[in-house]
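Pasting a structure below so you can have a look.
The complex is shown incomplete by one protein chain, all other protein chains being positioned as in the whole.
By written order: A, B and C. Residues from 1 in each chain.
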Amino acid sequence: MDKVMSAEQAVARIRSGDVLLVGGFLQRGSPETLLGALLERDVKDLTIVSNDTGTADTKTIQLMEKGMVSHAKATYIGANRLAGQMLIDDPSSVELVPQGTLAERIRAAGAGLGGILVEVGLGTVAAENKDTLEVDGKTYILEKPLFGDVALIYATIADKQGNLHMKGATKNFNCLMPLAADLVLVEAEKIVEVGELDSEMIHVPGALVDCICQREED
Amino acid sequence: MDKVMSAEQAVARIRSGDVLLVGGFLQRGSPETLLGALLERDVKDLTIVSNDTGTADTKTIQLMEKGMVSHAKATYIGANRLAGQMLIDDPSSVELVPQGTLAERIRAAGAGLGGILVEVGLGTVAAENKDTLEVDGKTYILEKPLFGDVALIYATIADKQGNLHMKGATKNFNCLMPLAADLVLVEAEKIVEVGELDSEMIHVPGALVDCICQREED
Amino acid sequence: MNAKEIIARRAALEPKDGDLINLGIGLPTMVPEHLPEDVHVYIQSENGILGVGPKPEEGHEDWHVFDAGGSLVTAKPGAMFFDSAYSFSLIRGGHVDITFLGALQVDEKGNLASWMIPGKRVPGMGGAMDLVVGAKRVVITMEHTLKGAPKLFSTCTYPLTAVSVVDRIITELAVIDVTERGFVVKELAEGVTFEDVERATDATLHKADKIITMPLA
Partner (left out) sequence: MNAKEIIARRAALEPKDGDLINLGIGLPTMVPEHLPEDVHVYIQSENGILGVGPKPEEGHEDWHVFDAGGSLVTAKPGAMFFDSAYSFSLIRGGHVDITFLGALQVDEKGNLASWMIPGKRVPGMGGAMDLVVGAKRVVITMEHTLKGAPKLFSTCTYPLTAVSVVDRIITELAVIDVTERGFVVKELAEGVTFEDVERATDATLHKADKIITMPLA
């Protein structure tokens, strides 16, 4: 059960058409080493689910430049010129989701919920084409779970079993996505032996993680 | 904004008719000092929401003996003779809830969800008197958020701002309930200065906590 | 070898290396000690631990580390602790590979009754309903009969824990899968005949294409 491998070996398991859950927030804590390795792969028609599709400094934009991405779901695309262009060219290719709803939908997928009822987005475009439901006199949008085929995750520390620690504000979507994808690929700043990472500092259990690679220096 | 006080001062804010969310799992990590102080109060018609209503060694059973508890919601009552008797005497006074559903309902209350769709309990008594919903061809039970007036919480370490750390398996419902109650009372094994509890070890933010008292030695 | 040990030994052959498993109270907790040496599993205790280790040595107990029965345990290196919402996310989100638990009744549609006996005190379902619905595989480990009375039925009569969830039943007599055809006997314990199992069962049993002798290691 050796999970430690190169980024190239890890991303070799990504297929055309896959839905990729990509952790990170703007230019921080995004799995840049895995995305860099993915750039070398000959896959296309990928769906990127991430908070913000990154910035001009991150590699999601390069995946888009290479024509590998056909769909994106995000809360914010203002820092990625190409995601903005995708939305203009084909409005159905980009789904904008309120940030809490994106987090809850990914969590719902990981937690086995069939859906969640949310108030956020009522009376806005975020409610378009969605079912609403009245419960005890209040109206809610029924939001459905959002699954991925593969999660691309940043961790500050990983042990060799795949237990992960995300320091500070790098937890964001990196902690949620490993539960919601079939295959979980992780890049870690530091890879340590099992037991070196304190149990109370583990944010994602190794049982969920399939591949760990060393993150390249920024 | 001094939140540190005696258990007596903390529980003075509990009123008859309140719904109490009580952390802990069986005889472990239950807020026994707060419950002990509550025993001295002249309040009644309390609703206890907890994993298991405790055991013969914990104080929820003493609240019941004193006739202070009119309702209970729990996943398991097999270790509390009086809760079992309540159910026999008046089936409507005790609601049994699958453990994951109890956790998700309390979380939903804390997270502002109007409801969650769950599969667990379909075809069993746990689905009785509940609405079901079909989403994409699958049937789910609509479970509603479960709020409390007051949360009674165990923490291993609290800082004076109310930031809490729960060691090991004492997180259980202790971590969830502070988001779901109007008033949050905490007993801590150890109370430290702000900054002594490492940011990465905090499970509940002080902003949610109203009162902190010293847990008495077991 | 007594019935419980036979069951635990056979059950220990179920997990694959790297599986996340959950163990009910009682007999299922005997499974880990019989795991093959090359099979490492993550044991969850639904009250908030993934990576449960053996009981603590005397003098080394930490009361903050306990299992779903309230008993003190240890956490293995690399264990994680979490709250009940996260724990049941693991369970209901399909991240548990196998849940081993006992039963009062199982029927040929895979229905399970394990949490209350009508007319007796009702303990509550705890996490059982979640586990059997959420886990990828539900393996019932139990003695084949209770004081001589069958526990496998054509239809459960007790209140259900869940509908159509049981994958496999391991008893001291046989390994029986629940399939579209109903109960299918796959393995028989050493010296046990198909007819022996039929006599101890209150439902139709089918024979697998090939019935093997129950391996115990």
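By definition in this document, contacts are C-beta pairs under 8 Å (C-beta built on N, C-alpha and C of every residue); 3 or more make two chains touch, one makes a residue touch a chain.
What you are looking at is a predicted structure, and each value in this text was computed from that prediction instead of being measured.
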item: Contact set of the excluded chain (shown chains only); value: A, B
item: Identified contact with the non-displayed chain, of A:Ile48, A:Ile61, A:Val118 or A:Leu146; value: A:Val118
item: Candidates A:Gly29, A:Gly112 or A:Pro145 - the one touching the absent chain; value: A:Gly29
item: Touch criterion as defined above, residue of A:Asp18, A:Glu32 or A:Asp52 at the omitted chain; value: A:Asp52
item: Touching residue (missing chain; options B:Ala7, B:Ala111 or B:Leu133); value: B:Ala111
item: Where the missing chain touches chain B, by residue; value: 1, 107, 109-113, 159, 161, 163, 179-180, 194-195, 197, 199-200, 202, 205-208
item: Chain A residues that touch the omitted chain in the full complex; value: 25-29, 51-52, 55, 74-79, 84, 87-88, 96, 98-104, 106-107, 118-126, 156, 167-176, 203, 218
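Criterion: only the chains that are shown with their structure count from here on.
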item: Touch-based graph of the chains, sorted into line, ring, star, complete or other; value: complete
item: Highest C-beta pair count, chain pair; value: B-C
item: Centre distance in Å when chain A and chain C are each reduced to the mean of their C-alpha atoms; value: 34
item: Distance between the centres, which are taken as Cα means, of chain C and chain B, whole angstrom; value: 29
item: Residue numbers of chain C (touch at least two other chains); value: 75, 81, 85, 88, 91-92, 134
item: Overlap residues in chain A, where contacts from two or more other chains coincide; value: 111-113, 199-200
